[in-house]
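Submitted below is the structure of interest, expressed as structure tokens.
The complex appears here minus one protein chain, its other protein chains still in place.
Moving on to chain A:
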Amino acid sequence: MSDIIRRDPRAEWIARNRLHPLHAAMQPVQHSWMGPNGVIRKNVHGVGFIGPNGIKRIDRSGAQQGGSAKRTAAVEVQLPLHQIAAPAFYINVVPDMVGGRLSSHDRDLLGLARQLAGSDGAVLAVVFGDHKESAFATAGVDRLLVLEGHAFDGYSPEQRVQGLRAVDNQFNPRHWLLPDSRSGGGELGRRFAASLKERPATRVWQIKGDECIGRAGAGQEDLARPLPRLVLAAAECADPVSETRHEVLPVELSTALARSLPRIEDLGAVAVDPAAIPMAEAEFIFSGGNGVKDWALFHQTAAALGATEGASRVAVDDGFMARDRQVGASGTWVTARVYVAVGISGAIQHLQGIGACDKVVAINLDPGCDMIKRADLSVIGESAAILQALIAAVEAYRNGAKRDAA
């Protein structure tokens, strides 16, 4: 509900109209009564109403009667809780958890799992390592199994397949669902299928009863087949859960995981030239607008952070950035996980362009601009000073990390 205090002409009209069925409810609270000692007491604060500017108005002419109705706060709707005490079977889901959170693909997949589980089965989500997700309950997870351990850090497909095999042995799920995505699920699912010697259905976009349909070949044909135990589902395979809440009961593996010597060793991420990454798929964008005065400092900060540069329309029109760097309705629609907007007030066209971004950070002078309403973290202040401090902080952080490693 908006914070602006408004008069309610209809409530006032009902309060004046003695024949209206709601007349009694709209009467202002009584503000003078007989006290216990026979003295008339008055509540001086109950008189009048709060005007449109938030100032109390007292109308002694008698024309004003209602309007002091209490403000109702927007109530968070509590969805009904779906409980499964003793699941008849399990549907296991291994979400991608890009950046530690459920992606939209993961939510679609959990929706599909919920459909398959019906009222007797439970959806068991298997998550590797730490996560930052807090909305498993509304995404449709009945049971949550977190496989902890350093073995699952970084790129560890072989260890993860072993983990999934242990889960398979203990829970014996009716179906395994994995996202057929490039961010890990497609690979893990295929490795797991090869290790289980099951033939999976891939790129599945529809499941009807015991039949599933998935794309085949280069997308020219569909393959309809009986639903196998292991399914790799495409994005938008089903609608995400939206009408129920789920228990998210933690479960654990009863056996310790066997560790094997990994044949593939992860040597860590390689620094790539951020300018060479297409804007539409860059993960981390550092974007400048009209509020940036020192563009050399802006470029220096982007280089220090290792971010891809973006710009608002004004910065592009003024010639500070190239046209292909424009973010927004007439530029590029970006999908970055983290978007830093420096001196961008947030025109609606720009906000449309960053609609798919996960975390938005705003640096701006104007505390009332639309970008700050959208942002998850905003710092109000002069951009040049903050950017300089940011460069210093990043350098200190990197040096500190090096010293720790040494």
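The rule we apply is simple: a contact is a pair of C-beta atoms (placed from the backbone, for glycine too) under 8 Å apart; a residue touches a chain by one contact, two chains touch by 3 or more; residues count from 1.
Here is the rule we go by: contacts and distances are computed from a predicted model.
Peer 1: Given the choices "Electron transfer flavoprotein beta subunit", "Succinate dehydrogenase subunit B", "Taurine ABC transporter permease" or "Ger(X)C family spore germination protein", state the protein name listed in UniProt for the chain not shown.
Peer 2: UniProt protein name of the non-displayed chain: "Electron transfer flavoprotein beta subunit".
Peer 1: From the list A:17, A:170 or A:195, pick the residue that touches the absent chain.
Peer 2: A:195
Peer 1: Based on the whole complex, identify which of A:253, A:329 or A:386 touches the chain you can't see.
Peer 2: Only one of A:253, A:329 or A:386 touches the chain omitted from view, namely A:386.
Peer 1: Sort through A:245, A:299 or A:337 and give me the one touching the missing partner chain.
Peer 2: A:337
Peer 1: Which parts of chain A face the unshown chain closely enough to count as touching?
Peer 2: Output for chain A: 77, 99, 155, 157-158, 182-183, 186-187, 190-191, 193-195, 197, 199-200, 202-203, 205, 213, 215-226, 236, 239, 242-243, 263-270, 272, 276-278, 281-284, 305-307, 337-338, 340, 348, 351-352, 355, 358-361, 363, 367, 370, 372-382, 385-386, 388-390, 392-394, 397.
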